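The next block holds one structure in the form of structure tokens; read it before the comments.
Every protein chain but one is kept in place in this view of the complex.
Order as written gives the chain letters A and B; numbering starts at 1 within each chain.
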Amino acid sequence: MINNAKELTELKDFARKAMEIRLDRDIEPSPENHRIDILVCGVAGCASSGSLKVADAVEEQIQQNKLGEEVKVIKTGCFGLCAEGPIVMVCPEHVMYTKVTPEDVKEIFESHIKGGKIVHRLLAGENEYEEIRDRLPQIPFFSMQKRIALNNCGIIDPENIEEYIALDGYQALAKVLNDFEPEDVIDEIKKSGLRGRGGGGFPTGRKWQSSAVVEEHEKFVICNADEGDPGAFMDRSILEGDPHSVIEAMIINGYAVHAHQGYIYVRAEYPVAVQRLSVAIKQAKEYGFLGTNILGKGFDFDLEVRLGAGAFVCGEGSALMTSIEGKRGEPRPKPPRSAEKGLWKKPTVLNNVETYANIPQIIRNGANWFKGIGTEGSKGTKVFALGGKINNIGLVEVPMGTTLREIIYDIGGGIPNGKEFKAAQTGGPSGGCIPAEHLDTPIDYDSLTKLGSMMGSGGLIVMDEDTCMVDLARFFLDFTVDESCGKCPPCRIGTKRMHEILVRITEGKGEPEDLDKLEVLARNIKESALCGLGQSAPNPVLSTMKYFRDEYMAHVLEKKCPAGVCKSMVKFMIDQDVCKRCSICKKNCPTGAISGDKDTPFVIDQEKCVKCGVCMEKCPFKSILKNA
Amino acid sequence: MTDKCTGCAESQEKAKELQAVIDKYKETRGALIQVLHEAQEIYGYLPLEVQREIANQLDIPLAEVYGVVSFYTQFSIYPKGEYQINVCMGTACYVKGANEILDKFRTRLSIDVGECTEDGKFSLDACRCIGACGLAPVVTINDETYGKLTVEDVDGILDDYEAR
Partner (left out) sequence: MNKVHITIDGIKLYVPENYTILEAAKEVNITIPTLCFLKDVNEIGCCRMCIVEVKGAKALQAACVHPVKEGMEVFTHTPKVMEARKVNLELILSNHNSMCQTCTRSWMDCELQSLANKLSVDNVRFEGEQKKLPLDIGVSIVRDPNKCILCRRCVSACKNIQTVSVIDIVDRGFNTKIAAPFEVSLADTPCVNCGQCINYCPVGALHEKSDIDKVWEAIYDPKKHVVAQTAPAVRVALGEDFEMPIGTPVTGKMVTALRMLGFDRVFDTDTGADLTIMEEGAELIDRIRGGGTLPLITSCSPGWIKFCEHNYPDMLDHLSSCKSPHQMFGAVLKSYYAEKEGIDPKDIVTVSIMPCTAKKFEAARPEMNVNGLSDVDVVLTTRELGKMIYDVGIDFPDLGDSDFDNPFGNASGAGVIFGTTGGVMEAALRTVADILNDSSADNFEYEEVRGLEGIKIATIEIADLKVRAAVAHGLGNARKLMDAIKAGEEFHFVEIMACPGGCINGGGQPLQLSDVRNWIDVREERAKGLYKEDRATYIRKSHNNPAVKRLYKEYLGMAGGKKSHELLHTHYHARPNYEK
């Protein structure tokens, strides 16, 4: 139990010592210092690819080698290089091993831990540097990033509150409770220029203020952890890697707006995040950061986790609140705003996970520090989840204003297999596609909106030349139709009709007037849907129609899919000049559509062909052409 | 003939667990969704009797409870298979061919999305992004995750489960 700021600082100094080898990259392994920390990413992608078994193997090796005194295994949050997982980092050297299997662990122990020799085959990338730790911060993937929200991820054990405290955790809370009036907190956040990281980018300070000024006995603060945009997983990573940063921020938020109860609404698809949060909340209670008379300053605050149950629309503020109330997560018309009448009709502040993760550092380092990062209208950093056709799939945090090209090519390592970049999709189902001509746009809230997309929660899906933009629009509408709450006709029926039209077009049955209909529907859904999600549902169609209209035209007028994705319009043919009549295609064709033998040319019967593409895949001579 | 007594004891055991869940949340505001989650964990799905019990005890109309259950995709009123297959249809997985993988599961198991095989062994669902985009395309079967899948992998995985 921490009773005041002084005790907190004492604990911090003590806890920091135990973590030094992780924090200080200059510490050399030496005979005097036998301590080794083995960090294993225990979240998201790594956990899905078996990192927890790796951690068990490490633990086993420690036992077997009786190294319990010297070597510690720590399950941390995300390092960012998710496609290379499971990631293991050995400190003090800060050597990062990738794609580690439980079987590799023995070798790491024999060679590295006991023998002092790095296991080169497990290093990140293809290069084999002796001095891996010097290289690490310099590879663009790391050097071009700036970690604020993800600051502690990959360093601390998220289930150990003392490691969070060691890294200045809860100092911001102590500072606020000791030195700030509630309105000072809001002023500081306003000054920092922080905008909501969950979607619209509303200024956070103003949001807090509008609730703070409402005079009402009961108020709430809520953390929106219903990360629903497909392809975005930064909130999951923060919650799983650094849950206390969110908890600390919510307490500060409560203090600033005079609220004493908070809720964290987490989607049920994130069981690990829920578990980590529950552990963290329990610890925060034990240490006295939650409960009554926090740090001896007379402020009370409590926190509860609430689970979603699989509804994208619950990411919308008012829907989220109805869901916390235990009802169908349907949005309601605004006004009244949530700041006045939110959860249980009480004033409520709702912020997203990443927004909260910025708060403690803004308080600790001051608004001016934060303001110094980013662009004119968008301060600080943004976490992006890189996905799709890109080499370094993973989680990156960059200053606002970094260009799309830098993110995709320098940090993301470009497009695999030498393919051509076609577009980047941001903002999830509410966002849009950005074509190659805008690759050099510095990314921030306003530039993305101007391009017809939006920041959203930060999913960034890269598409290459093999992606059909009409099909992609159809995919997003698939999602929207499925996830529409059904309350208002524009979204309930309008998106369905848009989807039907897109299906028609991708099946080669589109008519020119279908494009007009799409536009009319899109315009009206945007204007008249009840909630922000409905209003933004047409964006993927509008932006692809804006930048890739020729592709739509090709589908509608020529009944052709230029990317060769839309099956009904694709034709597979055999290039007789290349074909060696090896008959591999014939053997693999599931429908017997290919005929021919060594004397007769091989041909594909278009009636029988189901366009599965197996022949093309199997042909050793690349003689099968699509859409020729 | 089914052994009635065992079934009886088992259902009594479950009813007891359900009661404990309801008691835990009775005083909590807006707890319906949490109760439904835990009830589904006990029963595997949310049949009428379970929903009715929850409705009665939390003093919420059954129609509302059913409306809530039907709203959220995580709740089911049908029993699920022993092995629950979830094909992630997030954007990252989709652009990497999740649809073909889903099709493969469909044809191999001869069931559609949301259905369960006749023997009760497998149920198939398409799910929203599970946040493992680095491994796209991803499929989960119960607590197991299969990443970077190809259509060819599907048979092997299912053979393995069928042999269990």
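Points worth noting:
By our rule, a residue touches a chain if its C-beta (ideal position, glycine included) is under 8 Å from a C-beta of that chain, and two chains touch if they have at least 3 such contacts.
Bear in mind the structure is a predicted one, so any value in this text is a computation, not a measurement.
In the complete assembly, the contact with the undisplayed chain comes from A:517, out of A:35, A:190, A:517 or A:571. For the chain missing from the display, the contacting residue among A:487, A:555, A:581 or A:611 is A:487, taking the whole complex into account. Within the entire complex, the positions of chain A that touch the omitted partner chain are 311, 328, 332-333, 335-336, 481-490, 492-494, 496-497, 500, 517, 520-521, 523-524, 526-530, 535. Against the chain not shown here, chain B presents residues 48, 51-52, 61-67, 70-71, 77.
FYI, only the chains that are shown with their structure count from here on.
One inter-chain figure worth recording: chain A and chain B are separated by 25 Å, centre to centre, where each centre is the mean of the chain's CA atoms.
Contact residues of chain B toward chain A in the complex are 29-34, 36-37, 60, 64, 67-68, 71-75, 89-96, 127-136, 138, 145, 147. By the touch criterion given at the top, residues 44-45, 48-49, 82-85, 227-233, 236, 268-270, 306-312, 323-329, 344, 385, 387-389, 393-394, 425, 428, 459, 461, 463, 467, 472, 475-476, 479, 485 of chain A touch chain B in their complex.
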